[in-house]
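The complex is shown incomplete by one protein chain, all other protein chains being positioned as in the whole.
And now, chain A:
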Amino acid sequence: MLEGIMIGLSTAFTLTNLMMVIGGCLIGTFIGMLPGLGPMSIISIMIPVAITIGDPSAALILLAGVYYGAIFGGSTSSILINAPGVASTVATSFDGYPLARAGKAGKALTVAAISSFCGGSIGAILLMIFAPALATVALLFHSSEYFALMVVGLSAIAAFAGSGQVAKAMLMTVLGLIMATVGEGALFNLPRFTMGIMDLQSGFGFITLAMAMFALPEALYLVLDPSRSNNETGGEIKDLRITKAEAKSIAPVIGRQSIQGFLIGVLPGAGATIASFLGYAVERNIAPKEEQDQFGKGSVKGLAAPEAANNAACTGSFVPLLTLGIPGSGTTAILLGALIALNVNPGPRLMVDQPEIFWAVIISMYIGNLVLLVLNLPLIPYIAKVLAVPRNYLIPFILFFTMMGAYIGQNNATELLLLVGLGICATVLRFADYPLAPLLIGFILGSMLEDNFARSMQIYDGIQFIVERPMTLGLLGIAAILIVLPSYRARRARNRAKGIADGD
């Protein structure tokens, strides 16, 4: 293995390759900030460029830089303007945006950059050491386990069910799940709930819904209710640095979520989005009571968890790609295409036949991560200044980028009508104080939840898969614990306050 690392290092550390990774990171970061252009689209834009380079290692290093840059860029738009351009950064906006609104945009970006770096690095190390062995882990999960995993992910909505909000959060989740059923599912060959509109045949677009639920209502809210934003330190940038106490509190979160996120990323049916929601849910529900209340309102832990998890998961998704040749996510599917175009055949033979490529990929991922951190930390104060732009200019700018994001991926003008329509509904709900995040969580997890459930029902001819597969039962148990734990703790705390001895 050491030999391999040396081969990888010597390939990666040439002047051209370093230029590639720096260029890739920059391009990725800036394009990635535009909502609607996630890592998937940016990599497909860059593939022709990479192919003309010819040298597979250099091309892969460029793409790795673009990939990591795009992920970081996506987090930036989630944090600054509440516009998550890809599903995996939705959880980032839960706490990142409130932090930015409180004038701590610089701090939020720093926490995101560091968490991403640690997640990616720990992921790369795990990949380096365990890649061949992890191929079996990737194949451990059946549909029934994926179903249970989605249920665990749904427990993240508990974070939005504050006092008196439980019913509202549940309602929004159900609404999200219902919206996920629109269009042709993977399991039925008939369109459902499309009302004969052909544009709904493939369901609501994720970007459209994310912009309609998050970015648009936020921007409109600022216009319609100026009193609120005047009270806040919206424009000012303060607290760039992380305090020692914060660093101490996020370190274990990053450690846990890097490993958990990586393992979830290894599963071909899960990926970075599930990893980020699970990371958020787990950290929120195991946090002490007073910190738990901060989740969703600007907790650094709540920001660090999904960021570390989604980066580690992105690295983890290379395991099935490199060891089995199976893409675990849309992005790795595109990368698979690029690899094949470069005459590299990913699969079990890659490590034996072309070790220099295998190691170059892994080392370049690590370097991409490192370069990204070095490049971005000094840039953060400038990026955060976006929020210092007067609102008269900032809001039209946000509205423009939101619209562009919804249009650009699909080239379909109907998306714009949907965006505006849904955005207005969302703004009304926002004024009525309904949390919108559960709707999006329900929507993202809904189709996977349904597909995996229906598949398991079909394979086992009934619901008995829950008991027949111990791992499914275990995961559902974890979901139950995550949901019940906070209220159990709260009750115990209440009892203790009343002076009643612990019952256990």
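Worth a mention:
Rule of thumb we're sticking to: a residue touches a chain if its C-beta (ideal position, glycine included) is under 8 Å from a C-beta of that chain, and two chains touch if they have at least 3 such contacts; residues count from 1.
Going forward, contacts and distances are computed from a predicted model.
Remark: of the listed names "Tripartite tricarboxylate transporter substrate binding protein", "RNA polymerase sigma factor", "Phenylacetate-CoA oxygenase" or "Integral membrane protein", the one matching the undisplayed chain in UniProt is "Tripartite tricarboxylate transporter substrate binding protein".
Contact with the chain that does not appear here is found for just one residue of A:Q165, A:T181, A:Q354 or A:N412, A:N412. Of the candidate positions A:I326, A:I357, A:L373 or A:I398, contact with the hidden chain is made by A:I326. The chain not shown here is touched by just one of A:D199, A:E246, A:E291 or A:E356, and that residue is A:D199.
Among A:L18, A:I125 or A:L139, only A:L139 touches the chain that is left out of the view. Residues of chain A in touch with the missing chain: 23, 26-27, 30-31, 40-41, 44-46, 48-49, 52, 138-143, 184-191, 198-199, 201-202, 268-269, 320, 324-328, 330, 333-334, 337, 340-341, 345, 347-349, 409-412, 414, 451, 455, 458-459, 461.
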